[in-house]
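Sharing a structure below in structure tokens format, with a few things to ask.
Excluded from the complex is one protein chain; the other protein chains are retained at their positions.
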Amino acid sequence: MVELVPALLRQELARLAEDDQRLDGRGRWESREVSLETDCLYNAEGSAKVVIGGTVVYAGVKFELRTPWPDRPTQGSLMCGAELRPVAGRKYEPGPPSPQSIELGRVVDRGIRESGCIDMESLCIVPGEKVWGVMIDIHVLSDQGNIFDACGLAAIAALRTAVVPAERFDVGEDHKLQVNGTPIMASFTRVGGRFVLDASEQEELGGDERIHITLGDEGHLHSLQKGLKGVFTPAEFAEIFDVAQQRCVELRNLVSKVEGN
Amino acid sequence: MGGYGDVQLLRDDGTRLDGRKVDEMRPVTIEAGVLPAADGSAMITHGLNVAVAAVYGPMEAHPRKIQRQDRAVIDVRYNMAPFSTSDRIRPGFNRRSREISKVTADALESVVLVERYPRSKIRVEIEILAAEAGTRCVGITAAAVALADAGIPMRDMIVGVASGKVEDTVVLDLDKAEDNYGQADLPVGILPNTGEIAFLQMDGDLSPDEYNLAMEYNFKAAKEIHEIMVDALQRRYQGGEA
Partner (left out) sequence: MSQGQTGAEQRLVTPGMAVGPSTGKRAGSGIIATEDTFIATQLGWLRELNNTVSIDPINAAYMPRSGDLVVGIVAEVRNNLWFMNINGSFQGLLPMSLAPWKVEFGAARQHMDVGDVVLARVQEVDECHNVVLTMKGVGLRRLNQGTVESIPVQHIDRVRGANNERLQRLRDATDCRIMVGENGRVWIDGSADGVSLARHALHAVSKEAHSKDMDEILNEIENKKKGDA
């Protein structure tokens, strides 16, 4: 369903931007409250729930035993998918996966995969015969803006708390999944002409393009994505990149804190 | 119902593997209004089951061919998240979830005052996040709370509960092992105030007496769960009162 954008909303967002204000009173680089909970679902080998404002997302990790690809006999595999089902909002309709949900899943997937936090060799059980396939499924339950950051955070938190169910598959003892690093996504949306962090539903409705930046522990870029109609300048990117560095450190600390408990 | 060979489901003292008595249900918690994007929503934990329900509408029913000139249709989608079961489920509808969606819609249409909203549809989305036997009942309970939370008029709530039979003994609220290795399962949707039944399925083998006892257990549990449902709704809107 195509959403209706009231002309007055875009006009108001532009006016607020001139005064460096936002619809809900936040600062330009201010996020809504983020809450993270892990190990919240029975049956998932790793799970996490993320709430950002009115956005609610779950991620669950499952494992399967599979035969490795012939050209990579000692490597396991990783797959990350997102579902934007009709539960998430009025605008979502039933049917096969939408381009939006595929984009969402693939952006999260790339951030995790390219950061190298999962050593594919560590997923090997018997070279050429048996490896682990790790599957992260992300389920968006309520979209009130910025589902990308919520999904990225839920996915890495679920992975970092996952336990490999080796006993159930009769291939040794259960053990924690080895995850070397915490890639984090920070997303920016152009609202009223300038980029803001953590856009709300209304800001996304009346806004333009978005940029997603996934950074690793050392602050290196692992995944970038520009989505929706619009263009930006290198100077604009430089500005949000600095903010992304801070944001990623904050969210990474949140993951460590929750893991420590 | 699966085979009931060598798995022992009842202890010598008559209690069940998880320590429950035969007529004892698993612990239930419900929270209303958990999904801000929805018009109404609820989250339920029932034993290790976790489910959410979201309600959207009433809205214009489309495509047009599903419109009813004299009432609203209730469009239910029951879905199990890929990570909700022991083996991952491939996303997408299957025959089981389609059937459950259909009979759940039939049940909800029996309590919602659908004639108030001609040509409309009310969307009910049930998402099972963790499954430990009895998910269709858990989904119905969550859907009823979400409908009430959305302000949809209903002549009664509806509570999903199940009893069954293990080792020739009628027990309330089967857990996973009991569901897998038991002899019968009787899930129902009960209207707690009128005492009517809007949802009924059964499989396995029950004698008439066993059926009566299982139904008696179900009604007892429905009363308990209904109190938790009412409490969830009242807590949401009275909780903040100074």
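Should a chain be cited, it is by its letter among A and B, assigned in written order, with residues numbered from 1 in that chain.
Everything below uses one rule, namely that a contact is a pair of C-beta atoms (placed from the backbone, for glycine too) under 8 Å apart; a residue touches a chain by one contact, two chains touch by 3 or more.
Computed from a predicted model, the values in this text were never measured in an experiment.
Visitor: Could you tell which one of B:57, B:91 or B:134 touches the chain left off the display?
Guide: Answer from the full complex: B:57 touches the omitted chain.
Visitor: Give the residue, chosen from B:157, B:171, B:184 or B:213, that touches the chain omitted from the document.
Guide: B:157
Visitor: Go through chain B and note every residue touching the omitted chain.
Guide: 39-40, 57-60, 69, 111, 113, 117-120, 147-157, 191-194, 229-230, 233-234, 237-238, 240-242
Visitor: Considering the whole complex, not just the chains shown, which residues of chain A touch the missing one?
Guide: 4-9, 11-12, 15-16, 19, 21, 23-25
Methods note: only the chains that are shown with their structure count from here on.
Visitor: Quick one: report the Å distance separating chain A from chain B, using the average Cα coordinate of each chain.
Guide: Whole-Å distance between the two chain centres: 31.
Visitor: Contact residues on chain A for chain B in the complex?
Guide: 40-44, 47, 53-56, 58, 60-62, 64, 81, 83, 85-90, 94, 96-97, 135, 137, 139, 141-144, 168, 201
Visitor: Applying the document's contact rule, which stretches of chain B touch chain A when the two form their complex?
Guide: Chain B reaches chain A through residues 34-38, 41, 48-50, 52, 54, 56, 59, 77, 79, 81-88, 91-92, 123, 125, 127, 129-132.
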